[in-house]
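Excluded from the complex is one protein chain; the other protein chains are retained at their positions.
The chains carry the letters A and B, assigned in the order they are written, with residues numbered from 1 in each.
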Amino acid sequence: MQRIQLVKDELSFSRCIQGYWRLNEWQMSVAELQAFVEHGLERGITTTDHADVYGAFTEEGLFGRMLKQAPHLREQIEMVSKCGILFPCEAQPDVTGVHYNSGGDYIIRAAERSLRELNTDYLDLLLIHRPDPLMDADEVAQAFNTLKASGKVRHFGVSNFSVAQFALLQSRLDEPLITNQLEISLIHSEPLFDGSLDYLQQHRINPMAWSCLGGGKVFHDFQYKALREAAMDIAQHYNAELDQILLAFVLALPCNAMPILGSGNTQRIARQVDATKLQLERQHWFALLEAARGMPVP
Amino acid sequence: MQRIQLVKDELSFSRCIQGYWRLNEWQMSVAELQAFVEHGLERGITTTDHADVYGAFTEEGLFGRMLKQAPHLREQIEMVSKCGILFPCEAQPDVTGVHYNSGGDYIIRAAERSLRELNTDYLDLLLIHRPDPLMDADEVAQAFNTLKASGKVRHFGVSNFSVAQFALLQSRLDEPLITNQLEISLIHSEPLFDGSLDYLQQHRINPMAWSCLGGGKVFHDFQYKALREAAMDIAQHYNAELDQILLAFVLALPCNAMPILGSGNTQRIARQVDATKLQLERQHWFALLEAARGMPVP
Partner (left out) sequence: MQRIQLVKDELSFSRCIQGYWRLNEWQMSVAELQAFVEHGLERGITTTDHADVYGAFTEEGLFGRMLKQAPHLREQIEMVSKCGILFPCEAQPDVTGVHYNSGGDYIIRAAERSLRELNTDYLDLLLIHRPDPLMDADEVAQAFNTLKASGKVRHFGVSNFSVAQFALLQSRLDEPLITNQLEISLIHSEPLFDGSLDYLQQHRINPMAWSCLGGGKVFHDFQYKALREAAMDIAQHYNAELDQILLAFVLALPCNAMPILGSGNTQRIARQVDATKLQLERQHWFALLEAARGMPVP
């Protein structure tokens, strides 16, 4: 599988990334999870995407239990995690209302918790999960410096940030933010038009792309009937499946987005990895865009 | 009261600013206005916000009459005024239609008129009141230079400017624009999300905030019932009043916004100044935001 060089001589990701958003729903035993990770590695997926908040703050712990059993896997994978979202749940008994926290001390505590939960000494990449209107960029910068100096986190990025929010945080940092993890799909094509992807291409930053399949809605919802039919016609042309076409749409973008695959099914993952071999012709790519937006390009 | 350093060694404002938008409605005698200003000074409010256009071009004159009686107050306060809006009214007999004017000659004439009306030799800060699509940024820069050289205006800023409009004007100036006076409140939270506040924080520029209480609408309008109830619950938690909570929401922003208090009532002003001592917890701040926007944060 193609690898994307994120930091020269220091860090590269596999083009497709395995997401563990729903790990707690997969009901995998430790051995099954290890087998699932190894299956991904066989297909070239080395990068794993986590967040403290996934599974109501339980996802990292599940993955960490597996890593404890199979510690040799740590050096074969890259680990991305995120912090900053808080909501009341069993694992956060002190939290009484949904909120974000990008305070300096909080970021350090959250990253340290992620390391403990994940059973690892370092994160390859830590992301601020959501833009926080209360973010003091100087505080974040200081927290990043502390985490970097201690070796606990090697690189930093953001998720769901607008261009202005990205530029603000970047202005305070000594090193470049190496990604912005964005929702990019045929049913969420805003980043193609609101400047987000233009800005990333300009600065040669590769986005991670979440929910490339639209959370399954394209497959079932009446609202997306026209898109689904157009995509299935095109899938037939390429002798491909619907999910592959939806991924190929994102993969065609010139910013080299790295799709996060959210499935826990090895067959689906294998099939979706194969989407990286599809090269949509421009006329098909635009036909998908038009079907998704319900209007012709001008 | 906290002071905000706007220009190193040259200019600081009180965190809360007294606005005189409605001075003509307050029906104060010269002596009463002087007492009102002195009451503010006792509470640490040294900064006063004016505009040529307030009170249909009569507000500055009312304040100036008081300054003429109490000229010693001039050095105890900072005076901000604005120019650029014109509309037909008694004080502008030549104007036949609403319009903006950011022409170089006009800005100089308007600032000189403000000085005469306010009975002062200088403004601490002059703002372009509204972005004008006809603005020739080079002309504005030249006018600012002339006003600065003559000592009539010490510093310059803008009001209600978008990021692009701010960057355009700044690109022509020798000195930094020191503020953007924006409408910021729970019922006008756009600047938190459209890049305006991100840009200001990035460039370490402190906004002045107008209409932080939403022009009273939060207190009465049916439309804001959910917000009002959420804010009153939170007020109770802090043993505070509704207006204090609305101000605390703005004061919590990391850009150090300086709220302009619009009341002519000394009791209200004293109470609102006390809001600077409130520190909203993040969960309460986000609960207010959610109630105001009618949707959960993602």
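The rule is simple: a residue touches a chain if its C-beta (ideal position, glycine included) is under 8 Å from a C-beta of that chain, and two chains touch if they have at least 3 such contacts.
These numbers come from a predicted model, not from an experiment.
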Given that one chain is not shown, which residue among A:G97, A:P176 or A:G195 touches it? A:G195
The one of B:Q2, B:Q34, B:T58 or B:N101 in touch with the missing chain is B:N101
Of the residues A:L11, A:A35, A:L73 or A:A287, I need the one that contacts the missing chain. A:A287
Interface with the unshown chain - residue positions in chain A: 163, 192-195, 197-199, 201-202, 252-254, 282-287, 289-290, 296-298
Where does chain B touch the missing chain, residue by residue? 86, 95-101, 130, 133-137, 160, 162-165, 167-168, 171
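Heads up, the rule we're going with is that only the chains that are shown with their structure count from here on.
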Centroid spacing, where centroids are CA-atom means, of chain A and chain B in whole angstrom: 41
